[in-house]
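Let me begin by presenting the structure, written as structure tokens, before commenting on it.
Only one protein chain is missing; all other protein chains are in place.
We just call them A and B in the order they show up, numbering each chain from 1.
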């Protein structure tokens, strides 16, 4: 059903959202929740998934309604759509995931102000098909979730010596079995810096540095491959 | 080409349309969730209150038993702000009281407490509900951080003469380097016990045998 051209477009879209234009590591959008809620992997994952839900739904809704939205009032309309969706998610979590809701607190309603949601509505969903916008929203959300989860896991392991602590808030009682104690629970291990806000900043900086390093390495290898096949002289010059 | 006035009218109508749809959606979501949300809130509050009294020692809904503390007595609790308390009952008989109290002299501001007392005036358990003590230093008063608060269990009016931290000659432990937090909580719990001891006739409902 999909032509090769559109298949590669979907791939580009995913690659763009998950890596090249990752909201958390490259666009640096919506840092407030990223830094505030990434103190444990479960909190981070939950907020990431809630954001993904909102970006996907708002992307689809904006794309579906785009022909009725006059250009000069598009921003108020986008905000109405986003705020409505966030409030629905907020109420739903309050009703059916109450424990998690108490932990995430103000950061669920604050998804409304997460720039990534409005940015994708404005830059992508308002000029693409519903399917493309939904995929873009989903992938952008997942890109953010991935960063949140990594950062959350990093901070939780360093800060408390556990992983997936509080999983029961997300999964019910079965979640208790998921908690990994990397340091024996009795040892009272605590490394506060990682759990406090500075740990969020330092952790995010380390993740960004790691991504830049990986990109740089890939670029160097590509350049090396290209120069090896092109001219032997330039490869000699580049070894030093 | 439409004139600006018509265009503005059209925009306003569209905006109103979106707003109406949003309202509809929000309204229906609220209708679908508000009962569960209210139940959750009561359940969460009950769970917190229940931690301060023996399990299965009461059968009433604790948040519903909330009452303001009479202003005359409030001073004995050492608080300048209005306080409330909850009455736990088992088959109609009072099986415990839960007092809110505030320790005004924490290291960084007030420490809000829930203190569960048995009818004989002894403490069953103390929970710190809200505090801003230094993370990793003064926050050991919080049950999520350490067992420190457990030591109040079973202590009552008989212990009042030595109701201080060990550093001040009392019988309660503290963490060195963060005495202030322990001192504040210990004093607030002590005031609550003393005040109950003095006013228990007023505070305990008449139906107690």
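To be clear about the criterion, contacts are C-beta pairs under 8 Å (C-beta built on N, C-alpha and C of every residue); 3 or more make two chains touch, one makes a residue touch a chain.
The rule is short, and it goes like this: contacts and distances are computed from a predicted model.
Only one of "Ion-translocating oxidoreductase complex subunit D", "Cytochrome C biogenesis protein CcmA", "Electron transfer flavoprotein subunit alpha/FixB family protein" or "Sugar ABC transporter permease" fits the UniProt record of the hidden chain, and that name is "Ion-translocating oxidoreductase complex subunit D".
Checked against the full complex, the candidates B:41, B:105 or B:173 give a single residue touching the omitted chain, namely B:105. The hidden chain makes contact, of the residues A:64, A:79 or A:196, with A:196.
Within the entire complex, the positions of chain B that touch the omitted partner chain are 105, 107-108, 134-137, 175-180, 183. Residue positions on chain A in contact with the hidden chain: 191-194, 196, 198, 202, 209, in rising order.
The rule is simple: only the chains that are shown with their structure count from here on.
Chain A and chain B, compared by their mean Cα positions, are separated by 36 Å.
On the chain B side of its complex with chain A, the touching residues are 7, 10-11, 14-15, 18-19, 22, 25-26, 29-30, 32-34, 36-37, 40, 43-44, 135-136.
Chain A meets chain B in the complex at residues 65, 68-70, 72-73, 76-77, 80-81, 83-84, 87-88, 91-92, 94-96, 98, 102, 190, 192, 195-196.
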